[in-house]
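A single protein chain has been removed from this complex, and every other one stays in its place.
Let's turn to chain A:
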Amino acid sequence: MATAESAAPPDDGILRTNDGVPLKTTLRRVNRRQKMVALGLVLPLFLFILVTFLAPIGMMLFRAVDNPVIQEQIPRTVALLNETWDGESVPDDAVFDVLAEEMIQQYKVREIAKVGTRLNYEQGGLRSLITKTARNIAHRAEPPWKDAFIAIDERWGQPETWGIIQNAAPRYTLSFFLAALDLRYDWQGNIVEQPEYEQIYVKMFVRTMWISGLVTVLCVALGFPVAYLLATLPMRQSNILMILVLLPFWTSLLVRTTSWIVLLQTEGVLNDIMVWIGILSDEGRVQMIYNQLGTIIAMTHILLPFMVLPIYSVMKTISPSHMRAARSLGATPPRAFWDVYVPQTLPGIGAGSILVFILSVGYYITPALVGGRTGQLISNFIAYHMQKSLNWGLAAALGALLLLGVLVLYWLYNRLIGVDKMKFG
């Protein structure tokens, strides 16, 4: 035993190692290397996720509120409008003068159509108004501009038009989100519903949620017995069954979807068989694809493995002695199954359900191929706005709402069941 007289550390209640360094400092130093190694191992994946996942999502969320067009193309008009216009009458001559100047300038660099397109999101017909006016004032019309504008189109003499321009102007806007919820700003800046014939997105969201929920329920109903068999059959049979479950994973999504077309179309296998047996007459063939039914059938089939595998992996861990114990304690087999077995599979059902639901909420290819008109989901509209209408702001807003919906659902799941109880395998 060494006596501590010579180098007695200060008695300040801090634990020290033998050389007098505080214990915590030493411990930190020892652990630092391990932490660096751990960080080094995680870093590549973290960067990858940052670049390919988090950044795109951030950009999408940003694009849903980003609104640069009006500000960039006709900035002085907007500024003057905000400054001088009373919001009720037709603006002053000065506003028309500035607008004409900016329009001619943008017309020459062929940018003015962007303004038209942007305004057209707010109200149909404004694109043609802008292009028509711009072409006109650049080539023929003369000042005074106010009269010239109103002469070209009387809408320039209505405060509604100016109100829409003003509302579409801010650098950041909620109008894409409003559009995604079938709402819009009227010309006075109030939030109002879209006209009835333009209301589609809320209906689409509801349909998407409903179909996703139904597909999830169908997957549980079809997947649970299969998972049970997988978990309880002897090794040989369960391996074969497992291959059958996994087979869809190894086949192209397109192949699987088209095979449903072959099976279900009006001239398809199933209809042919039913006509042949005599259940249906040749004229009474049932339309089972290119509608909602087709979407539901094909999606259920494609997503089934995502339900079977988590349930199976949970069932695999349930000891058969639990069922025996329940029966020895006096429970009939169905009662034992319900009281003892099913509750223990809930983490698997939960994991499978949330997986299937989230996947189907964002499903695109299958509804696009077999959905027809009534089987389209919200993602088909997002794709439409990304590829056809090029209204990326609206596409981003729809996507952001979808993301929000999924997050809310996840939060709910966590509150009700607990994410830590979820088991994927």
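List of remarks:
One rule holds in what follows: a residue touches a chain if its C-beta (ideal position, glycine included) is under 8 Å from a C-beta of that chain, and two chains touch if they have at least 3 such contacts; residues count from 1.
Definition applied: contacts and distances are computed from a predicted model.
Among the names given as "Assimilatory nitrite reductase (NAD(P)H) large subunit", "Spermidine/putrescine import ATP-binding protein PotA", "Cytochrome bc1 complex Rieske iron-sulfur subunit" or "RnfC2", UniProt records the absent chain under the name "Spermidine/putrescine import ATP-binding protein PotA". Note that of A:I112, A:C219, A:M315 or A:V340, the residue touching the chain absent from this view is A:V340. Of the options A:L254, A:V269, A:A325 or A:V419, the residue whose C-beta touches the omitted chain is A:A325. Residues of chain A in contact with the chain left out of this view: 319, 321-322, 324-333, 335-336, 339-340, 343-344, 346.
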